[in-house]
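All protein chains but one are shown in place.
Chains: A, B and C, in written order; residue numbering restarts at 1 for each.
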Amino acid sequence: MTRVAVIGATGYAGAELVHILAGHPDVRLAILTSRQYAGVRFDKIYPSIRGIVDLTCRRFSADEVCDLADFIFIALPHKLPMELVPDLICRGKRVIDLSADFRFKDASIYESFYQEHTAKNLLVRSVYGLSEVYFDKIKDASLIGNPGCYPTSILLPLIPLLKADLLDTSTIIADSKSGVSGAGRSPALTTHFCEVSESFKAYKVAEHRHNPEIDEVLSLEAGKPVDITFVPHLVPMTRGMLSTIYADTVEKICREDIMDCLVSFYSECPFIRIYQESMLPDTLYVKKTNFCDIGCRLDERKNRLILISAIDNLVKGAAGQAVQNMNIMLGFDESAGL
Amino acid sequence: MTRVAVIGATGYAGAELVHILAGHPDVRLAILTSRQYAGVRFDKIYPSIRGIVDLTCRRFSADEVCDLADFIFIALPHKLPMELVPDLICRGKRVIDLSADFRFKDASIYESFYQEHTAKNLLVRSVYGLSEVYFDKIKDASLIGNPGCYPTSILLPLIPLLKADLLDTSTIIADSKSGVSGAGRSPALTTHFCEVSESFKAYKVAEHRHNPEIDEVLSLEAGKPVDITFVPHLVPMTRGMLSTIYADTVEKICREDIMDCLVSFYSECPFIRIYQESMLPDTLYVKKTNFCDIGCRLDERKNRLILISAIDNLVKGAAGQAVQNMNIMLGFDESAGL
Amino acid sequence: MTRVAVIGATGYAGAELVHILAGHPDVRLAILTSRQYAGVRFDKIYPSIRGIVDLTCRRFSADEVCDLADFIFIALPHKLPMELVPDLICRGKRVIDLSADFRFKDASIYESFYQEHTAKNLLVRSVYGLSEVYFDKIKDASLIGNPGCYPTSILLPLIPLLKADLLDTSTIIADSKSGVSGAGRSPALTTHFCEVSESFKAYKVAEHRHNPEIDEVLSLEAGKPVDITFVPHLVPMTRGMLSTIYADTVEKICREDIMDCLVSFYSECPFIRIYQESMLPDTLYVKKTNFCDIGCRLDERKNRLILISAIDNLVKGAAGQAVQNMNIMLGFDESAGL
Partner (left out) sequence: MTRVAVIGATGYAGAELVHILAGHPDVRLAILTSRQYAGVRFDKIYPSIRGIVDLTCRRFSADEVCDLADFIFIALPHKLPMELVPDLICRGKRVIDLSADFRFKDASIYESFYQEHTAKNLLVRSVYGLSEVYFDKIKDASLIGNPGCYPTSILLPLIPLLKADLLDTSTIIADSKSGVSGAGRSPALTTHFCEVSESFKAYKVAEHRHNPEIDEVLSLEAGKPVDITFVPHLVPMTRGMLSTIYADTVEKICREDIMDCLVSFYSECPFIRIYQESMLPDTLYVKKTNFCDIGCRLDERKNRLILISAIDNLVKGAAGQAVQNMNIMLGFDESAGL
């Protein structure tokens, strides 16, 4: 049994990790840390897990964590991980970080959207943890920058089509919609039940931090600069993310060609479900699962493709994909515990 | 046009007052105050009212308020009103306070559940603003202690039956359910969308502050000490309050007698709707209205009465009843603006 | 007091008409008809209106309706209105129809998306009831084809910019999101609470019936054929519609120019609110109002405009705009009762 740590266990992504890992057949939860709840039993904060996990949250200490755990998940806000990770890597631990700190190859992009990067040298070693696309690199990685939820939902449907050169990259628009858990657990007016219920709105239009993450990966895969228009929206529901992606095709093409491209690219991937028939993805179908569901339609008169993807933002969009990456890294069955 | 002030205009009860008063034919909103948002236009905080109310929130100043307004609503948390009211009353203003500060006749009850009362002498003058029951006193009052939402939903169905001596007062249980807006607008984990959605729970069981308010009024109306069991619950919805009230009848009685008692007591009351037929109250039917809907069933084998009442906690349970009281005090049509 | 009829009063749009008209100062609800609930009091079906409207639904009879009412609203499913309207118009009544039957100038478009049109000759006389845009024609019309909710939310932000020739019409994409009430009141699996809650999905992608309605009006206003990509989505909320509209600008332009164009086009319109500052429209801000809120952002590197509009689908998207049109036709204050 591999002993695992969750650093930052009491936010929504951290807690989702705890719930998944508690049921994982090949690992044992060894230590949970929390800045806010150090000294409090985890099941006081998430009573749903009462009777299943009896750990008490501790304040983070590298010595303690490295002593108790072999494999480390970090679910802290941006900036904190890059302060902790170099030491953990030094001590020979394998780390999956769910923040943006280790997602970028180009530190200057990170720095222009976040802050100064204090562990730049690790960016070469870190692997972007989009499990299906970077499987081979993930296998051998010691440090994973786990993808954001928006990027996951946008990259998975687009990458196969970009690699096959089917899309006019200058026309890509991603209109994404997320459940409220994506905004985190800290109380704020924007997550107040009475402000969310019956509210649907766009936010951070064309300025969202996930844009550079998406663009960097798409550019890499397309082999040329890609710069999409990305508009996130907030949906009055707890979990789920749906992205509706628009792109003109480079030439007249039929829906079956698109489907074939997606199906063959993901043929070995247990968590990608392609909707070939008349149905379309729905966040309800992926709730509490690690699936990414993908469907498409073609607006034929305009050669405009409409891709639709659905994930659970906390699972495939965060904790689930992190566990999938761990499974790949440790040679477990890719879907163990998921 | 009577000029009105709303002190504490940006909480949910205050904002509901602003929305109602903005459409009232006989008054003009003259000044809004807010501790947190002084200097900010009200329609930045509640954009729904954009184009209708263009006032900017001010910091409270008794001089300014008394200069600009003839009639004053206070929608501040407990304790603050008793510091402001004596001065406003001195200056000859009529005041409706939505907090608990002026609801009690007996200051010691207030003090045992809240804190020291610093304006005890006004408790004699203040009238408990349960509009239908204390109409005549409200007419001439200069100071109203506007009822809480839970007490409103429990007192209105019970008072006629207690006055008619139909119930065994030792057996009264009120199982009440409230929408989330009752918890106020300040962000807290308990009002976070993800913690509320799919959550139903009791809170402050048999210890809620509304208990003494209910008991004091019921005892007064019954002419003997009444001490009910009261359990509030939180419902995953924004507005609405439903109370299911259980009480044994003093003797065998039929449902029609109960109905007759309620119908005749409230025959002149435009905001009380008695359900005599098979339907029962539902919070959806009273949403955004000042109605209190009342229905009942009898568990005949046990002579146990089940009363069900529904109100909108922010309207009849707060701002709407406050405006109804203003209408009564100023001689307007009782339902003006409602 | 003008006497009004609502034909099909018990669907969501019909009931919204009843609620609005019941509070309208210049009209009197004279007769309600319903196929399903003939003989049943309206307030048994919508108990919220108990104590306000005491009419009983009747089976439709042209004689009775024309006898009792001067002005007629029809809120029936497509196809039924075109069977009733010719007779009503013949008898000199003014009619607002909320279905698609009288929205098209070109009967063949209607026929290719719905069915044979049996009252084609009336299409010349009928006026498309987009109040702000066709105000002058509406004033004198005897028959209004009231716009659909999706078209309203898409046409209002686009028309001023198309008329000013600012947009590349071949690039227009409307990604729209609607609350569940848009699906009507008839029970169906797609509106079951457990299937809707936590569900977000696209439906009828690039095949929705509102497409031709949008395209016909846009083409007319742009003076050239316009054919947009339109994708509707379902949001787990009761009311509200938000459209996120993407279009490339014909040349480099700044956000202020867009704003100026919108503000000046709608300067006299009480129900259009343009968001010039940093805020963006939210369905919560327009709930239960007749407002259409419009905001925009510019993705400057790509000269791509992002327009965002919000309406209440049952009010500005149906019953509210219908009453606004009635106000215009009868010379009342445009916002009376709204």
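Throughout what follows, a residue touches a chain if its C-beta (ideal position, glycine included) is under 8 Å from a C-beta of that chain, and two chains touch if they have at least 3 such contacts.
Just so it is clear, the model here is predicted, and its values are computed rather than measured.
Undergrad: Out of B:Gly14, B:Gly182, B:Pro212 or B:Pro281, which touches the unshown chain?
TA: That would be B:Pro281, which touches the missing chain.
Undergrad: Of C:Ser170, C:Thr191, C:Ser219 or C:Asn303, which one is in contact with the hidden chain?
TA: Reading the full complex, the residue touching the unseen chain is C:Thr191.
Undergrad: Pick out which of B:Ser99, B:Asn146 or B:Ser197 touches the chain that's been left out of the picture.
TA: Missing-chain contact among the listed residues: B:Ser197.
Undergrad: Applying the definition given at the start, please give the residues of chain C touching the unseen chain.
TA: 12, 180-181, 185, 187-189, 191-194, 196-198, 236-238
Undergrad: Considering the whole complex, not just the chains shown, which residues of chain B touch the missing one?
TA: Against the left-out chain, chain B lists 170-171, 173, 175, 177, 179, 195, 197-203, 205-206, 227, 229, 231, 233, 235-240, 242, 244, 246, 280-284, 287, 297-299, 301-302, 304, 306, 308, 310.
Undergrad: Using the document's contact rule, name the residues of chain A that touch the chain not shown here.
TA: Spelled out for chain A, the touching residues are 44, 47-48, 50-51, 270, 273, 279, 282, 284-289, 291, 293.
Definition applied: only the chains that are shown with their structure count from here on.
Undergrad: Averaging each chain's C-alpha atoms to get its centre, pick out the one most distant from chain B.
TA: It is A.
Undergrad: Compute per-chain Cα centres, compare each with the mean of all protein Cα atoms, and return the closest chain.
TA: The most central chain here turns out to be C.
Undergrad: Cα centroid separation between chain A and chain C, in whole Å?
TA: Between these chains, centre-to-centre, one finds 39 Å.
Undergrad: Using the touch definition from the top, which residues of chain A touch two or more other chains?
TA: Residues 197-198, 236-238 of chain A touch two or more partner chains.
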